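And now, chain A:
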Amino acid sequence: ESERGDDGGDAGGQTGGTMTFGTEGAPKLFDPFYATDGPTFRTSQQIFEGLVEFKPGTAEAAPGLAESWENSEDGLTWTFKLREGVKFHDGTDFNAEAACFNFERWYNTTGAAQSPAVTGYWQDNFGGFADKKAPSLYESCTVSDPTTIEVKLTRYTSKFPDILGLPSWSMQSPTALEKYNANEVTQQGDSFAFPEYATEHPTGTGPFKFERYDEANGTVELVRNDDYWGEKAKLDKLIFRAIPDETARKQALEAGDIDGYDLPGPADWQDLEDQGFQLLIRPAFNIFYVGIGQKNVPQLRDLKVRQAIAHAIDREGLVQQMLPEGAEVAENFYPDTVFGWTDDVQSYDHDPDKAKQLLADAGAQNLSVNFYWPTEVTRPYMPDPRAMFGFIQGNLEDVGIKLNVVSKPWNGGYLEDVDQGKADLFLLGWNGDYNTPDNFLGNFFSDPNNRFGTGNSPWGATLSDELKAADSEVDDETRQGMYEEINKKLKAEYLPAVPISHSPPALVIAENVSGLVASPLTDEKFNTVSIGS
Partner candidate 1 sequence: MALLEVRDLSVVFKRKGEEPFTAVDGVSFDVEPGQTVGLVGESGCGKSVTSMAIMGLLAKRGVKVSGSAKFDGTELLTLSDKQMRDRRGQELGMVFQDPLSSLNPVISIGLQVAEVIERHRGLSRKEASVQAAELLDKVGIPDPKRRLSEYPHQLSGGMRQRALIAIALACRPRLLIADEPTTALDVTIQAQILALLAELVKETDTALIMITHDLGVVAGLCDEVNVLYGGRVVERAGRHDLFRVPRHPYTHGLLASIPRLDAPRGERLSPIRGSVADNIPWTQGCAFAPRCPNAIDTCVEVTPAMEPDPVVAGERLLRCHNPVEPADRVEQEILT
Partner candidate 2 sequence: MKVHFPIKRGVVLDKTVGYVYAVDGVDLSIRQGETYGLVGESGCGKSTLGRAMLKLTEPTAGKVVFDGVDLSSMKGEPLRTMRRRMQMVFQDPMSSLDPRQSVESLLVEGMRAHGLDKGKESTGRRLRELLSAVGLPSTSLRKYPHEFSGGQRQRIGIARALSVEPDLIVADEPVSALDVSVQAQVINLLEDLQTEFGLTYLVIAHDLAVVRHISDRVGVMYLGGLVEEANSDQIYTEPLHPYTKALMSAVPVPDPVVEDVRERILLAGDLPSPANPPTGCRFHTRCPWRQESRCDTERPALRELAPGHKVACHWAEDIRDGRIRAHEVKPQLTQDDWDTGADDNSLAGPASVTETLGP
Partner candidate 3 sequence: MSTRTDKIDALAEQAARTDSAGVSVAAAAWRRLRRNPVFLFGAAIVVAFVALALLSPWLAPYDPGERMLGDQVIRARDQIPPPQEGHPLGGDQVGRDLLSRILIGSQQTLMVGVLATLIGFTGGLVLGTLAGALGGWVDTVVMRAVDVMLSIPGLLLAVSIGALFSQPNQFTVILAVAMVQVPIFARLLRGSMLAQRHSDHVLAARALGVRQRAIVFRHMLPNSLGPVIVQSTLVLAISIIDAAALSFLGLGNPDDRIPEWGAMLGEAQKAIDSHPHLAYWPAACIIVVALGFTLMGESLREALDPKSRR
């Protein structure tokens, strides 16, 4: 083991200097409200803050621009007490007015911006807009006094207020939003064009200010916000540099061209450490599963068959051989840091004989299914789809399941086919956005017409109802019970997919960088970072 990090980790750190951080792509835009991509969120996390923030290094909600909040009895009215003396980068005051302005801006989205491609996060989290075409979770925001707002919801949800910690719900300067026409999103051909605000003038309250975006060079430059209300950033300048090729990122770090980068491939971890770089492993906050689509092959609607699949897969081996250090075998459909997790679930050991037996019992000895796996992609939960697929393929063939392998590019048909239920078996997963079970389970199963085709089994609708009920349960303890129950049933009775693993994504930084706290949500803030010489 190297002595990495320890000596550079003195809390004070020095101020000044420039840090260049390699990212897999250039940000799409800088207005987090419209964003869906990692590079944008990474940048906006430095420029903006929300009412709620996550505690560094965890997925726990913590005060952000709101110092505190409370909920009414019925769970529908939330009162936020805002931090005082905060200014946006353009000098505009942050106050209740500004906060409600943001809520209203989101709710009153019109036109092209209503597309799920633009405001997908709003629609996932809050539902519809002011035009009431679809029900909305949000009802209103009222200014109680300059530092207090009241947000009314239409129903209770366990997600609130954690969701406000998502970068999308960052507070943006009303002046700048208006000045640069922040809401003028237009559809152009197959895609959307964003206003000047989103491309050139993001204005928030965060520790860094937007300096410039050199598109030709793929670099975004941020500078320290000297008027920041909290602990000021140590770096003078923070540069995010797009290096799409993973190997190129690694080499750039090795050559000293950049000071760190995100998501080093697990296979490189050891090598990077050996070279003296600091590897920051984030707590795993994701789930990787083998999905089972019940739509096309009737045999897959038989629990025994699904159990046979679960027994066939050597999850331990997979984790051991294919996944990075710190990865764990998944027993629930979300990591143990999330509410409602329980280890009291049926476990499926690697047991090929049992799998064969189960298949025989179900009369499915000659089960033949298609097995989808994605190319041209890596995800934090799935660092090497090809190798992982190969492993699982071997497992399944060992128990005599005939596989018709289909590989498609991630964006070139894979997701589409999987979403449309064409895949009988498939590899997929989820990166958690915030710490509630619904962020995982709700996304997977609450619509019975999902990629697993649970609607084809009688319990599909039941599961959906159970999830909705749990989410609307105001009482924490009751809710915990409900989720534990769901988790148990998911493994023992439903088994719509085989949860495989939680694998920790990592960050790597140079030896002379200190103060970076890895976050399970991959939304590190760089204001604590300092760089030595």
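Selection criteria: all candidates are chains of the complex that A comes from, given by their letters.
Keep in mind that, in the parts below, a residue touches a chain if its C-beta (ideal position, glycine included) is under 8 Å from a C-beta of that chain, and two chains touch if they have at least 3 such contacts; residues count from 1.
Note that the structure is a prediction, hence the values are computed from the model and not measured.
Within this complex, chain A is touched by candidate 3 out of 1, 2 or 3. Chain A meets candidate 3 in the complex at residues 246-247, 254, 265-271, 317, 320-325, 327, 373, 375-376, 383-384, 386-387, 390-391, 394, 405-409, 412-413.
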